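The structure follows.
The complex appears here minus one protein chain, its other protein chains still in place.
Going by the order they are written in, the chains are A and B; count residues from 1 in each one.
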Amino acid sequence: MITLAHIRITPSETWLNGKVVSNSNINGIYREFIGDYPKFFKMDSLCKLGFIAAELILKGQTPELKENASIILFNRNGSLITDRNYQMTIADDHFFPSPALFVYTLANIVTGEIAIRHKIYGESSFYVLPHQDDEMINDVVNKAYLTSNPSFILTGWVDYDDDDNYVADIKLVTK
Amino acid sequence: MEGVMITKIADNIISPLGCTSEENFKAVLSGETELKKHEGTFGLPEPFCASLFNRDDINKQLDYELRSVGNLTFFEKLCVLSAKRAIEECNLSPRETNVIFILSTTKGNVEFLEHNLSDQRCYLAESAIKIAKYFGNNNSPLVVSNACISGVCAQITAIRELLSGKYRYAVVIGGDVLSKFIVSGFQSFKALSPEQCKPYDKDRIGLNLGEAVGTMIFKAGKPSNEGYWRYVACSIHNDANHISGPSRTGEGSFRVLSDILKNIGIDEIGFVNVHGTSTAYNDEMESIALHRANLDNVPINGLKGYYGHTLGAAGIIETILSMKAIENGVILPTKGFGTIGTSYNVNISNQVRKTDKSAFVKILSGFGGSNAGISYQKGGKA
Partner (left out) sequence: MENLILQLKNQIIEVLNLEDMTAEDIDAEAPLFGDGLGLDSIDALELIVLLEREYGIKLSNPAEGKQIFKSISSIAYFVSKNRKK
């Protein structure tokens, strides 16, 4: 596999291809670099994180290449951050289940948000692992080529514990 | 594609209709369903129609059949029992290093959030590890969490692991149990039908949820017996359209079908087993995708009228039942269907039909704009 680009986002620093490009939090990065996608504010934290990472790392990729790209992401928490928020809307004494939260109680929605924004029609897959295991991630991603032929793969780790603990560690790779 | 042959060597379904694949197939063939109205269940204020395990009965069975389950949850015990039965069927040694466990689930143990928002059992990977450990397997298991298409994606993940040569056997388990969390969410989406669902019917008004677990075991290499099931092709595509609404053009599903049809002729396919959730949009979208893929005349069927939508199990149990159907030379009826209610007049029926074909295609679509499909062919003739 050849790595075309790499991004790492944490609460304090955003690195793009080895250089710090921002010290803002997720909303701050959106305002600094994006700003034209109001749907961003409807997303849950995991989707916002994945969305921003994709936005920065996909800059410069042509629509033709993006159409046939794949998105294969991994994390530990799944959608737990939003699962907890949704759970709070269904308490016995305050039962008003929120559809806008429920739709984000699936970790793979982040792959969908990225696909929608960039018109990516290739594979979108989400795996949950016990911890960030780059060897395993590379292994699974490499094997995707056994049954598909994407132009490139947007892949990596995107995990949201809470507002002080999150990480996106994502790269674009080709065969 | 790759030279290695991948075959399915064992399977199991545990559902409200039975505890083996055979029991489930017979129940479906005779039109049984456990879809019924539940009031007050899970502490929900509104009634709902679903296919649920009888908790007392199934717990008795789990206690009887599983020893040394330690601290396994209800969901994990069901997965273990299903996998155990499939493993025994093919005499697999699950602790060997050439065996990988793959779990397909959307929400796992999410019900425990109700009492503790930081309950560790809600981490999906923890469930997979406990299940693999039960069988003495120390390889890192994979959890596929791709919403409604997880069951097919888990099979695809297994196929890739075996094609690569890293593992020789893959145990693929798919399951979900229902809870206040899941049912209230679908209710808030106004996606549920208050009565038994009607896939592809003009009067369909929504889906039913259901509980089930299923297991498929795959092997890489030459099949050891006649009458094996061989993996043919698979595909996953996104609609790039909307996170909860399927594409109006069926784009992702169409691309999935197109990929698969590059590897198998339409004349070899006995049927396409569709997702057929019985929501207005899903079934309409699928009919468009089938039409675009020139599959209007190929028989299709859907099994949600027997089980409801079983989430992480759906792709697994519907694939197993499709295999059983081909083995018996039949196309299972689409229970609940009466009069076509999609834009394209696809070839669907509520009657048992005969087929002498050896292959089928299974497709699924789900939240996140995801679509997946897989095709298998029965060996011997091919």
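To be clear about the criterion, a residue touches a chain if its C-beta (ideal position, glycine included) is under 8 Å from a C-beta of that chain, and two chains touch if they have at least 3 such contacts.
Everything numeric in this text was worked out from a predicted model, so none of it was measured.
K.L.:
The chain left out touches which of the shown chains?
P.N.:
The chain that is not shown is in contact with A, B.
K.L.:
Which listed residue, B:G18, B:P47 or B:G245, touches the chain dropped from view?
P.N.:
Considering the complete complex, B:G245 is the one touching the chain left out.
K.L.:
Hey, which of A:N25, A:N68 or A:S98 is the one touching the hidden chain?
P.N.:
Looking across A:N25, A:N68 or A:S98, the contact with the absent chain belongs to A:S98.
K.L.:
In the full complex, which residues of subunit A touch the absent chain?
P.N.:
38, 40-42, 96-100, 103
K.L.:
Just the residue numbers, please: which parts of subunit B touch the chain that's not shown?
P.N.:
Residues of subunit B in touch with the missing chain: 188-190, 242-245.
Rule of thumb we're sticking to: only the chains that are shown with their structure count from here on.
K.L.:
Distance-wise, how many Å sit between the C-alpha centres of subunit A and subunit B, to the nearest whole number?
P.N.:
So the centroids are 26 Å from each other.
K.L.:
Which bits of subunit B are touching subunit A when the two form their complex?
P.N.:
1-2, 43, 45, 106-107, 110, 113-114, 117, 122-126, 128-129, 140, 142-147, 153, 156-157, 159-161, 163-164, 166, 180-181, 184-189, 233-244, 251-252, 255, 367-370
K.L.:
Show me the residue ranges of subunit A that touch subunit B in the complex, using the header's touch definition.
P.N.:
It comes out as residues 71, 76-78, 80, 83-84, 86-88, 90, 92, 95, 97-99, 102-103, 105-109, 111-113, 115-116, 118-130, 133, 136, 139-140, 142-144, 146-148.
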